[in-house]
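A protein chain is absent from this complex, but the other protein chains hold their places.
Chain IDs A, B and C follow the sequence of writing; residue 1 opens each chain.
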Amino acid sequence: MIKIFFFGRLRDTISSDSIILEEVADLDSVEKIRMYLSESRGSIWEEALNQSNIVISVNQVVVSTDAVVCDGDEVAFFPPMTGG
Amino acid sequence: MIKIFFFGRLRDTISSDSIILEEVADLDSVEKIRMYLSESRGSIWEEALNQSNIVISVNQVVVSTDAVVCDGDEVAFFPPMTGG
Amino acid sequence: MTAMMVRLQEELFDPGSLQFTLFSETRKTGGIVTFTGYVRAIDSNGIPLKSLFLEHYPGMTEKSIKHILSDAADRWDIESIGVVHRVGWLPPKDPIVWVGSAAAHRSEAFASCEFVMDYLKTQAPFWKKEETEEGVKWIDSHHSDEARAARWATS
Partner (left out) sequence: MTAMMVRLQEELFDPGSLQFTLFSETRKTGGIVTFTGYVRAIDSNGIPLKSLFLEHYPGMTEKSIKHILSDAADRWDIESIGVVHRVGWLPPKDPIVWVGSAAAHRSEAFASCEFVMDYLKTQAPFWKKEETEEGVKWIDSHHSDEARAARWATS
């Protein structure tokens, strides 16, 4: 199982704040998860998840798109931060 | 008349916080005032007023030793500032 | 050891009380630098703001702020440093964020406070949206913020 969160404008765009993927045998990288969601959820998701400035975290640490993902991990996709 | 103030450690050294010079016809620069006081007030004053880091102001603006002084001006000698 | 404080809260905070607390925990501090960020009264188009919403990523937010403070404590000799950041809906003119840094020497307090602010803007998972009479709009990140954070990378 991999839990995936979405935040900010991205969450509004795809109208989802989190999903759970149960079958994760082939989803062993951030890039594979992104491709899987882009293909299975339609063009709105595809466009939103492939924006050039999207930030991705695994277990609450920002990573690059080739980062490894394991069963049980927590992944998040979000726009650049605007706090402070 | 020229009024002269001394501050901080310098004032303690010469045991004077201010003096008034009435006869000022020849004392038309900071350097001449310093020489006059050094010669007329003894070695403690001479040493104190000739320290390399002494700061001098005329009419409450920091100046260099060749600054002009006029009758009625307010001159001050003091150590480097240590506020803030 | 640098004392560190991180707080995320919906409630209003008082910068003066935070500074008092920060200072009361120090022994050799000669100076405190603080930054307080406030909700603006108007948006970037000059339209009056009704409110500002701050979303965050619970769990990751605290972790990333602690990481930023540890970085600051490694780089500068600071005695105590703290961050308070609000979340949720905030009215115009309310304080959003407070950073305070206490050090023996002012240069270290200034540098560490500015460093923490620059990283908070770009590394801590917060997202702002503004509400005006025209509706609600997510705020885009600023290139200037990224450039400011990047300045610290080589120092």
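The rule is simple: a residue touches a chain if its C-beta (ideal position, glycine included) is under 8 Å from a C-beta of that chain, and two chains touch if they have at least 3 such contacts.
This structure is a prediction, so every number in the text was calculated from the model and none was measured.
In the whole complex the chain that is left out makes contact with B, C.
Residues of subunit B that touch the chain left out of view are 5, 7-9, 12, 53, 57, 60-62, 76, 78-84.
Although one chain is not displayed, subunit C still touches it through residues 14-17, 19-20, 23, 27-38, 40-42, 93, 106-107, 109-110, 113-114, 117, 148.
In the analysis below, only the chains that are shown with their structure count from here on.
Subunit A and subunit C have Cα centroids separated by 27 Å. In whole angstrom, the spacing between the mean C-alpha positions of subunit B and subunit C is 49. Averaged Cα coordinates give subunit A a centre that lies 73 Å from the centre of subunit B. Not a single residue in subunit C touches at least two other chains.
Shared interface positions of subunit B, i.e. residues touching 2 or more other chains, are not present.
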